[in-house]
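Coming up: chain A.
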Amino acid sequence: MGNLIYLFAAYTIIWLAALLYSFSIGSRQKSLEREIETLKAVLAERTS
Partner candidate 1 sequence: MKSYLDKVLAIVGKDVASELRTREVLSSMFVFAVLVIVIFNFAFELKVDNTEAVAPGVLWVAIAFAGMLGLNRSFITEKDRGCMEGLLLCPVDRSTIYLGKMLGNLLFMTTMEVIVLPVFAAFFNLSVLSPRLLLIVVLGTIGFAAVGTLFSAVAVHTRTREVMLPILLLPVAVPVLVAAVKATEDAIARIPPPTEGPWLGVLVAFDIIFTTVAFLTFEYVFQE
Partner candidate 2 sequence: MTVVRWLVPLAMVAALFMAFVFAPTEATMGDVQRIFYFHVPSAWVAFMAFAVVFVASIQWLRTRSQRWDALAVSAAEIGVLFATVALVTGSIWAKPTWGTWWDWDPRLTSTLILWLIYVSYMMLRSVIENPSKRASLSAVVGIVGFVDVPIVFMSIRWWRTIHPVVITGNSMNLDPSMLLTLMVCLAAFTLLFVHLLGMRLALEQQREEVNLLREAILYEE
């Protein structure tokens, strides 16, 4: 039953990989959204 630690390690890695990647994309998306809003405001200002 000592082998279960390997099972645990493998599943942990899969979950961590999927979750961390999701979060990483999510946070990059949020910061890009902020940038888009800022840029849109600047553009609106310039064209008016």
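With respect to how the candidates were assembled, all candidates are chains of the complex that A comes from, given by their letters.
By definition in this document, contacts are C-beta pairs under 8 Å (C-beta built on N, C-alpha and C of every residue); 3 or more make two chains touch, one makes a residue touch a chain; residues count from 1.
Since this is a predicted model, take the numbers as computed values, not measurements.
Candidate 2 is the one, among 1 or 2, that touches chain A in this complex.
The touching residues of chain A, counted against candidate 2 in their complex, run 1, 3-4, 6-7, 9-11, 13-14, 17-18, 21-22, 25-26, 28-29, 32-33, 35-36, 39-40, 42-43, 46-47.
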